[in-house]
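Just one protein chain is left out here, and the rest sit where they should.
Think of it as A, B and C in the order they're written, each chain with its own count starting at 1.
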Amino acid sequence: MELIFDKSDFDKAGLKLPSPDVPEAQPLDEVYLRLDNTGLPSVSEPEVVRHFTNLSRQNFSVDTHFYPLGSCTMKYNPRFTEKIASLESFASLHPLQPQLIKGGMLTQGAMQVIFSLEKLLSEITGMHSFTTQPMAGAHGELTGVMLIAAYHKSRGDKREYIIIPDSGHGTNPASAAIAGYKVKTIKSDSKGVMDMNEYRNAVDEHTAGVMLTCPNTLGIFNPHIKEITDFAHSHGALMYYDGANMNAIMGKARPGDLGFDIVHLNLHKTFSTPHGGGGPGAGPVGVKDFLSRFLPVSRIIMREDGSYALDYNRPDSIGYISPFYGNFGILLRAYAYILYMGKEGLIEASENAVLNANYLKYKLKDKFNIPFPEDTLHEFVISLKDYADSGVRANDFAKALIDVGFHPPTIYFPLNVKEAVMIEPTETESKETLDAFADAFTALADIADNRPEYFADCPTGSSVCRPDETAAVKNPNLRYKT
Amino acid sequence: MELIFDKSDFDKAGLKLPSPDVPEAQPLDEVYLRLDNTGLPSVSEPEVVRHFTNLSRQNFSVDTHFYPLGSCTMKYNPRFTEKIASLESFASLHPLQPQLIKGGMLTQGAMQVIFSLEKLLSEITGMHSFTTQPMAGAHGELTGVMLIAAYHKSRGDKREYIIIPDSGHGTNPASAAIAGYKVKTIKSDSKGVMDMNEYRNAVDEHTAGVMLTCPNTLGIFNPHIKEITDFAHSHGALMYYDGANMNAIMGKARPGDLGFDIVHLNLHKTFSTPHGGGGPGAGPVGVKDFLSRFLPVSRIIMREDGSYALDYNRPDSIGYISPFYGNFGILLRAYAYILYMGKEGLIEASENAVLNANYLKYKLKDKFNIPFPEDTLHEFVISLKDYADSGVRANDFAKALIDVGFHPPTIYFPLNVKEAVMIEPTETESKETLDAFADAFTALADIADNRPEYFADCPTGSSVCRPDETAAVKNPNLRYKT
Amino acid sequence: MSYFPNGSSSRSVMLEKIGIPDGSVEQLFKAIRPELRAQSFNLPEGKSEFEVEHYIRELGSKNVNNLTYFIGGGFYDHYIPAAVDSLVSRGEFFTAYTPYQPEASQGTLQAIYEFQSCICSITGMDVANASLYDGGTALYEAAMMSVRITKRNKIVMDGGVSPIYRKMIRSYTTNLDIGFSEVPVCHGQSDREELYKHIDDDTAAIILQNPNFFGAVDNHSDIVQKAHEHGALVISSVYPVSLGMLKTPADMDVDIVTGEGQSLGIPLSFGGPYLGFMACKQEYLRMMPGRICGSTLDIKNRTAYVLTMQTREQHIRREKATSNICSNQALCALRALIYMSLLGDKGLKQLAAQCRNKSEFAKQRLSEIKGVNVMDSSPTFNEFTIQLPVNANEVIGKMIERGIAAGFPLGRYYPHMEDYLLIAVTEKRTKHEIIRFADALEDVLWS
Partner (left out) sequence: MSYFPNGSSSRSVMLEKIGIPDGSVEQLFKAIRPELRAQSFNLPEGKSEFEVEHYIRELGSKNVNNLTYFIGGGFYDHYIPAAVDSLVSRGEFFTAYTPYQPEASQGTLQAIYEFQSCICSITGMDVANASLYDGGTALYEAAMMSVRITKRNKIVMDGGVSPIYRKMIRSYTTNLDIGFSEVPVCHGQSDREELYKHIDDDTAAIILQNPNFFGAVDNHSDIVQKAHEHGALVISSVYPVSLGMLKTPADMDVDIVTGEGQSLGIPLSFGGPYLGFMACKQEYLRMMPGRICGSTLDIKNRTAYVLTMQTREQHIRREKATSNICSNQALCALRALIYMSLLGDKGLKQLAAQCRNKSEFAKQRLSEIKGVNVMDSSPTFNEFTIQLPVNANEVIGKMIERGIAAGFPLGRYYPHMEDYLLIAVTEKRTKHEIIRFADALEDVLWS
């Protein structure tokens, strides 16, 4: 599609500003002034609306397509939580308003939302307190690693390593590294979980912490989980739980009970806030009691009279992670979602997510190689390496799926499965959709067997097909230029 | 696409109701009870959202496509008027609320909206007072004809006929007929306007009124308009102005000044309220002073203290046309639109609408037969009868346009042009769009000349192609059945 | 101006091409000779979106907002799920028009087909149309339809039919040769004896309403039978939510059903836009007004939806059409369809049950108040009448001060009922609110 810039003409405008009601000010001295044009496209409102409406129509989305992107929990985003997030009494609230009158008396409602959400998330995960400041999962991880560091520092204990299994998400090692730690990667064993021998050998008094996803990115709930957390603790290391897969186990298991010290949740996964084309999400972090004093400021506390206050007086805190209280609009949606679902609703969400994944696995298991098929929960990973050997790669299957109206699953992740296809259907998809997907995917396997050349032009039905990514890197064209 | 009913399963539900907080009532006696199922589809919310999202994607619309449907003024619908119509202080207002405390003291804001809109519409059209009750153009026509009847009746003058030119919209004769009048149709002359001789012969003391569109459905402003209205008046007949084409002349001419006694406006055309896939619109009716006493009740009046009141005490009124004040949500949008545009904005709207239409006419005039090419304003009509003779009909052009991404113009209307294609681009389309449309339409003419068989399969890109309308009538399938 | 996509340079080029090189668009209007020009166009200057919004919000705050509604009268304060608003806000729906081109409108057309199906389902009738303006015009159209079908011109209206609708029908038919008789009802069911006096072999139709304006629930089967014996049709106006519980008009053998669809996901919005619906027996299909969508096959044998039976309509038949309707209330019908889809079969039943349970609870609480007389001559659904020891208007005013719209004063339409209130209770009214209502009423009456 044409760029919005292509429609620009100098005296068009899409927005009328209020007519001036005050005198024009004395202009600034020229040294402070911009002398050129801003370069923004000058277009009318009808053009803006048609442009972005038609742009949107080039996307696959949960609203329009099955979107079984593994590890991402692309489930239905309720409409009423969108409405709630746009209520003016919250959406128009300035983040500095609580600071105008001591202790946040001007924003009791918003503070109660955060306070209550922290309590609910604590119960869901078995942790003792939560901070809502982190603005995404990775941001939560960074916060968590900073908490690990603060803890060891408070004990005068300088540690060097964070341990992460090879199936861990890329953000895990990246977060550990930017917080100042070295990373030790542990291989997976033949069952798809972290190799216990290698793990036991790796943990020592230099280990600051262990970051785990459980169920892991293969969908497998590690049966040794308690041994793992105990072993880390026995060496003074802390256990970090990457909660991206919490959608599998709500009400069934809680990281807190399993021995984890720090947890992040992805509200944009488990708690149905929209993914927004890449964000914003929210990645609140929960901790056990002994770590509470390190949590970021500000904290929202309840006074004896039941009112809420902002607490900045926390000398051991790791400081400011967000400018304020995190992605509040996302927190509000998640809070509404949890109230709506309730205890039973959340349990059923996990049950249906796991049932859907296991049903789809059943539908695909005869035709496809599922390297770690046992005891998977909300997702499972297929290996297409046999097809790849004959020239049809996971990426080819992905492109061909687009033509038949399915968003491809995650591919080439986790890294410990060759030609991985990671499928997470979620609980908000119907059996009919799963059947249709299984049939389509199986049909592609047949084509791969018989007509591997079929895939080269896929997808044929999209506005583009296999953009040249190498050229994109070699000759970067990253912005419109006149 | 599958029907929503096809996804139904008995224990699914898309909406949770509040948990019961009162005791269950004693059931009704069985004679009053429904014993079967309601037959509504039982589906979950995610399915509803995906179903209707994908349904919507099968539509062409102003937001997505150029939509030059002649006579319909398919212009851009502002987003902020949608927002305003959803403000709770209006959207949640019960229509009986003004009757709870005498004189509407509980709904002063809403009444002010209607009162102010009536004033603005009066000024725009040159009329003296307006009723906002009619819920669409045709409903306005019916109201207008009822006013004509009431007027003659009040004078003890029983008249029989309404005169309507053959280029008039189908609703004109239909409205006249259902209000109890006979219809006399006048042919158009070689210039595309009502034949003056025939008109003069038709008008007599049995003529109750004359219904005219001006500019008419060929886009032509009748130069004899004043003669026409004077002539009708000299025979005691009233002049009715079908305001569907008001978008052509805002600020340039006013039906009131031209001698019309009654006017309806289509707010969903001229005043940019959305067409909604067929409605709701609004068709307020304005009249000259001498007809005000006949307007429907209730009327909103201003008291001496500046407050607004509902007036029911109007003995000559034709009565209730709407249950309340008309399609209030549409009125509110139109009011906001007029305030936004202001005097200059409305004038420019008409100017740009006329410029766009004339530019497009210029782009097409060499290739196509435009039977009445002179002095057209906001729309113009092409005749494809030459192509029809060689087998490619207006309908074929329409279908082929869909394939190249344009909503077809109105076809086979007005009835006085063979194989008519009636094009109204509106002011909210860009030159680039008009150029693209002209090129595409011209290209189709070339194809019609050389490969007429091309059209038979058009459109190829839509989910359906040329549904069998005869079969639809012969074997009506009008609802889902299990 | 922000809504015009042609800048001055494009406009100049366009003007030049069409032979107006001096750039004056005025010349395009030369057919409007000076003496025909607008004699005034005295409108305010344009404002920004921010300013208009600000101004209209101020007007909004001049309405008394946040009243707890116990008023109905045919228009009800039901909860509208967010998904309804969200889906009808899709540009592809709300910025399209009547689906004249099926290939460019399958979305709208299939939705109409599904809407018709839902209306048939809840009413039990054979066929339904795509919508009419509102419940009142729908009832009027049904009356006209019965006149066309029976070729008779006498109509009997039950006094339980909404007084608003009765007035509308009278207005529309003033100049037509149609005779009306209205049979009074007083806060109870239809008065059979009186009704039957008016039914004869010239009767085109009896118009009934269930539940009627006073909330009374009825089984009209006997009236229908009587009407049919005389070759007359029966038209019934219904409240769609009640059909989750009440015997369907089809079960009573009613011929034409109409109703106001506002309760199905459409905001009260001070009276509109609302949704008239109509359903009838198969045999009357070709006499029905309004658009109808049908399912058929396309040239590749794919299911396709089209507007059908168009020879009934004004754009084909002009003065011989069954109705003059053109634009209807399509987007409201879409709202209703989405709402009914979300509710589903069980949901509609539960909703009806909640409405009635809460209404019965309210009845009970109110009946405990000294001097308040809850009318109980017939069963009710979610609306009922009470008699007060004083003029209802007085009470209403004092209740408004307490934030409660206590009911509709029946004296407004029934001069002998100055001390009666018509009270409606929907699923949105909590137990707490109902108790507060009763307490406040007691307070207003006795302290």
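Just so it is clear, a contact is a pair of C-beta atoms (placed from the backbone, for glycine too) under 8 Å apart; a residue touches a chain by one contact, two chains touch by 3 or more.
The structure presented is a predicted model; accordingly, all values stated were derived computationally and were not measured.
Within the whole complex, the absent chain has one touching residue among A:155, A:187 or A:252, and that is A:252.
Checked against the full complex, the one of A:330, A:381, A:417 or A:448 touching the unshown chain is A:330. Residues 2, 49-50, 53, 79, 81-82, 86, 89-90, 342, 427-428 of chain C touch the missing chain (whole complex, contact as defined above). Considering the complete assembly, chain B touches the hidden chain via residues 7, 9-19, 42-47, 49, 53, 78-80, 82-83.
Going forward, only the chains that are shown with their structure count from here on.
Of all chains, the one whose mean C-alpha position sits at the greatest distance from that of chain B is A.
Mean C-alpha position of chain B lies 19 Å from that of chain C.
As a whole-number value, the distance joining the C-alpha centres of chain A and chain B reads 47 Å.
With touch defined as above, residues shared between interfaces to two or more other chains in chain B number as follows: 45, 49, 53, 57, 62-64, 75-76, 78, 340, 428-430. Under the contact definition stated at the top, the residues of chain C that touch 2 or more other chains are 1, 3-6, 10, 45-49, 81, 83, 85-86, 91.
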